[in-house]
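As you look at this complex, bear in mind that one protein chain is not there, while each of the others sits in place.
Moving on to chain A:
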Amino acid sequence: MLVQELDLAGGPVRIRPAGDAAVLVELGDGVDPAVHRRVMALWRTLVERPLPGMIEAVPAYRSVLVTWDPRVTDGARIRAALERRLREAVDGRGPRRRGRQVTIPVIYGGSYGPDLEAVAERVGLSPDEVVRRHAAGRYVVYMLGFLPGFVYLGGLDPALAVPRRASPRLEVPAGSVAIGGSQTGIYGLGGAPGGWHVIGRTWVTLWDAGRRRPATLRPGDRVRFVAASPEQAPPGWQEAAGEPRATMPAA
């Protein structure tokens, strides 16, 4: 079925078709930090030196989607260029690059984390212990997606894994920190529906379309949470974060 397999030093890579303007490069199976490091290696080289005719490269847990302008190039040329790039950049011999380290303050529980109690009950720990373990985690941004600025983090303590909510919340405020399955994440854009359990909220702006780069966090960044109290937050952040962002910069 047109799935092309390459043997690379770090393990096989599958190139899957995704229409006449994209391919999906799959660098391993499952959600795994080693696979994600390969994803980052490919993504970074494509961002730094885009292939001719390429439009974007989009990293996820174990794959990179590469899109191109079909009026400028075609699948055969992109696949050939990708194969060369994969052998150069993802063969496991290059220097391992680490993402930025970012610390994010989180107000856990209460109205900021309405599902904290329910999560605690579900996993059989006290709310304080859930907070302690969540804030002790060392996370990596696996990807941003589905919604603008939504951050998927790998590295959740397995004891905190909990299935998604039976009924999604209709509007989750910007900055909400949540658990869904074995992952944790942050809602960058306010006002979106969400099925994850919201256990806290940060005042750090993670999405602002008025900036040149709207998302604060990037794939590959390393994230730590620190428990914070509402008094530490800058005044007025809640009002700003509750609104869906419709930022239009002055021309």
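One rule holds for everything that comes next: contacts are C-beta pairs under 8 Å (C-beta built on N, C-alpha and C of every residue); 3 or more make two chains touch, one makes a residue touch a chain; residues count from 1.
Here is the rule we use: contacts and distances are computed from a predicted model.
K.L.:
The chain dropped from view, which UniProt name applies: "Iron ABC transporter permease", "Biotin-dependent carboxyltransferase family protein", "Dihydroorotase" or "4-hydroxybenzoate decarboxylase"?
P.N.:
Answer from the record: the omitted chain is "Biotin-dependent carboxyltransferase family protein".
K.L.:
Touch as defined at the start, partner being the missing chain; which of A:13, A:60 or A:90 qualifies?
P.N.:
The missing chain is touched by A:60.
K.L.:
On chain A, what residues meet the omitted chain?
P.N.:
1-3, 16-22, 24, 26, 29-31, 43, 55-65, 67, 70-71, 74-76, 143-150, 152, 188-189, 191-192, 207, 209-210, 212-215, 219, 244-251
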